[in-house]
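Here's a structure for you.
Of the protein chains in this complex, all but one are displayed in their positions.
Chain lettering (A and B) follows the sequence in which the chains are written, and residue indices restart at 1 in each chain.
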Amino acid sequence: MNAIILSAIWGVVLMFCSVLIKNKGVYRHIAALGLLVILAGNIHETYHGSFFNIDTHEMLRFSRFGLFFNTILLAATLLYVLLSGRDVEKAGGYVAEYFTLIFFVLCGASILTSFNTLLMLFIGIEILSIPLYILTGSDKRNLRSNEAALKYFLMGAFSTGILLMGIALVYGGTGSFMLEVPRSAIMGGYKGVSFLEVTGLLFLLVAMSFKVSAAPFHFWTPDVYDGAPSVFTSFMATIVKAAAFAAFLKLFEARVGDTSAAVDWKLLLSIIIVSTLLIGNVTAVFQQSVKRMLAYSSIAQAGFMLFAVFSLNDVAKEGLLLYATAYSLATIGVFAVLIKMKDVTFEGFNGLARKNPVLAATTTICLLSLAGIPLTAGFFAKFSMLSAVIKTGTYTWLVVVAVLFAAVSAYYYFRVIQAMYFKEGDAQTEEVTGGFKVLLIAVAALVILFGVQPQALLNWFYF
Amino acid sequence: MGILQFLFWLLSAVALTGAIMVLASKNPVHSVLWLIVVFFAISGHYVLLNAQFLAVVNLIVYAGAIMVLFLFVIMLMNLNTVIETRKNLWMKAAGIISGGILFLIMISVVRSSADMVSRTAQLKEGSIGLIETLGKVLFTQYVVPFEISSVLFLSAMVGAVVIGKKD
Partner (left out) sequence: MPIQYYIALASCLFCIGIVGVLVRRNAIIIFMCIELMLNAVNLLLVAFSKMYHGGAALSNATTTAGVDGQLFVFFIMVVAAAEVSVGLAVIVMMYRNVHSVDVNFLNRLKN
């Protein structure tokens, strides 16, 4: 509850700041301060309970997993604001409003980690999406940004329609919006699985696949991620995607068990996963722009995160925590550098190592983590996802497929590294400050720390 | 066939005709008007189901506010004269076919769901659709989502200003 309320309040605070404070440079400090406050509030709630005593009538349920996920999201956002806050100021003329919207997105994200009824799922997804349509279109003069906003908006609204149809059918089948309905209460003693509920869940699967950009429903992702200002792409690809995955996992964890008699969810999800990995990885190989490559690679990473929804066990939950952390850290790091580049094609990175060794080295570590090379956080994240699949005991061939595609992904990540270190060129960057470099080194250090000691994160979770 | 059944079929026919005309009309203004017809038909359905509050809100919010906003935008931008570029005929056929397949699947679900046979939606009776009942539940049990949706409105407001303002 702390995270939801405090982030909503801080959003309003920033709205007032835009009126009261004219100096644009101050906003990001206020945002960072707010994130610290929310983070502290959330950690306090994890161990000692909420500041607010509100009876939610079981609409929200704050589990340790959800609160911990909030902590990860908030910490990632804090890092994001510290690293790229200065670039938010360049995205358009309404700096304070952009930060406001980021806080509202966080409010939606913390609803998604703790919803207990489909109503809160719906409201959470909407609060998450609506500010993003605006952030995508914040570069108002840029046609690509305009088109991205329009596409994102239409696809988002369309998938909301599908989500709602799913919710309506689930309601028709079970008579309740609660996530977990006691089976005996359904349909006055009707035995067996309700067809309506199953159809509704299929609709929900499609809608959630839209939101996390899984394969047959991924087509909006490259255009939107490419068209949006890079600062906001970074935010969308990490924090928002992780929150959507938390919701996906929570939803299916509650409902899949009861309906597996009627639908082979594992088969369906394995088809989605394989096609996501295939499309994401193979298309990423052929991209000329690093930004677009990262958009496709985020589809591929979504395929890996879907393994958590596939296996639905304790290992998978831990794996999702690790994966969200590793992926967010690395992607925020790479994007922070990408935003500073004058030219975002592969050629633009040529010779960065000689010109700016710190940037090149940290980018390399982040890219290695995304590729899942040992000694980086990405390795253990991928490893725990795959061990979750093995633990389910079925569909073990998926592990082989995943490892193969991880090898493919190494190719396009290494292309960037190759460009930075082994190609002659004159990589143009904007001015980078010393603080920025220190933060980047901190990100890289965290990536390596979680790669060597993934238990450091998980122990904290169980503490 | 009683009067209620007759009204049900009439309103359904109006709603479906309107819906088809929304996407068949060339002129966007006509589409808006047909969509308003659909909303009125659906409001009629709500009245039949004795969901009076929703019937009125549907008219006020959808037909009254949302569609007027659409009309404003269309007329201010003079879109009624813009001719839509032709879309590939194959794409059109594919869209219609996939929509049709989805419809068939949903209908077959209805036909084969054993738990829905012989269940009826109560017409005319029942007081849950009245403002009194809805209001009580909304402000006790549903007060948290109600308050949280204010964040949604706030972000939509901020967003509309950020995006819509000319700079």
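Basically, contacts are C-beta pairs under 8 Å (C-beta built on N, C-alpha and C of every residue); 3 or more make two chains touch, one makes a residue touch a chain.
Worth saying up front: this structure is predicted, and the values here are computed from it rather than measured.
Which of the chains on display does the removed chain touch in the whole complex?
A, B
Hey, which of A:Tyr133, A:Phe310 or A:Phe405 is the one touching the hidden chain?
Considering the complete complex, A:Tyr133 is the one touching the chain left out.
Among A:Val26, A:Ala40, A:Ala157 or A:Ala456, which one is in touch with the chain left out?
Only one listed residue reaches the unshown chain, and that is A:Ala157.
Kindly note down the residues of chain A that lie in touch with the hidden chain.
119, 122-123, 126, 130, 133-134, 137, 140-141, 143-144, 146-147, 149-151, 153-154, 157-158, 160-162, 164-165, 167-169, 171-172, 175-177, 188, 196
Identify the residues of chain B touching the omitted chain, counting contacts across the whole complex.
The list for chain B reads 4-5, 8, 12, 15-16, 19-20, 22-23, 28, 31-32, 35, 38-39, 42, 45-46, 48-51, 53-54, 57-58, 61-62, 65-66, 69-70, 73-74, 77, 79, 82, 84-85, 87, 91-92, 94-96, 98-100, 102-103, 106-107, 110-111, 116-123, 125-126, 128-129, 133-134, 137-138, 142, 145, 149, 152-153, 155-157, 159-160, 163-164, 166.
Methods note: only the chains that are shown with their structure count from here on.
How big is the gap, in whole Å, between where the Cα atoms of chain A centre and where those of chain B centre?
31
Quick check: in the complex, which residue numbers of chain A touch chain B?
4, 8, 11-12, 15, 54, 56-57, 59-60, 92-94, 97-98, 100-101, 104, 107-108, 111, 119-120, 123, 126-127, 130-131, 133-134, 137-138, 140, 149, 172-173, 187, 190, 192, 194-196, 199
Quick one: in the complex, what on chain B touches chain A?
Counting only chain B, the residues touching chain A are 105-106, 109, 112-116, 141-142, 144-145, 148-149, 151-152, 154-156, 158-159, 161-163, 167.
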